[in-house]
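Every protein chain except one is present and positioned as in the full complex.
Now for subunit A:
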Amino acid sequence: MNRSELIKSFAERFNTPDYEASAFVNLFFERIRQALIDGDRVEIRGFGSFSVRDYAPYTGRNPKTGAVATVGPKRLPFFKAGRRLKAHLNG
C-alpha cells in the first residue's frame, strides 16, 4: 500500500471526503517528519518508535572496485516496532 491508497482507505472507512483524509494523513506524517528533523525521538505506543542516530564518518571501500571511499557523517532515524505491531504481524 502507498500513501494515496492509505488515504483512500482512510476516507472510505471513516466516511470522510478525500481532501480531508488526505490533509489528515499528511499532517500525521508531517509532524513526525518535523520531529525527526529536529532530532527528537518519536514514540507511538503500540506502533513503534523512531530515534535519530548519528553516524560518525568513516573510510570505506567500494566492494566492487576496491577504491577507497570516504563516507561522511550522517543522521538516520531508526525505527523499532512496538510490541503490538509485532504481535499483530505474528498473530
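Odds and ends about this structure:
Throughout what follows, a contact is a pair of C-beta atoms (placed from the backbone, for glycine too) under 8 Å apart; a residue touches a chain by one contact, two chains touch by 3 or more; residues count from 1.
As a convention for this text, contacts and distances are computed from a predicted model.
Hidden from the displayed complex is a chain whose UniProt protein name, among "NAD(P)/FAD-dependent oxidoreductase", "Integration host factor subunit alpha", "Peptide/nickel transport system permease protein" or "(2Fe-2S)-binding protein", is "Integration host factor subunit alpha". The set of subunit A residues touching the chain not shown comprises 1-3, 5-6, 9-10, 13-14, 20, 23-25, 27-29, 31-33, 35-48, 50, 52, 54, 72, 74-79, 81, 84-86, 88-90.
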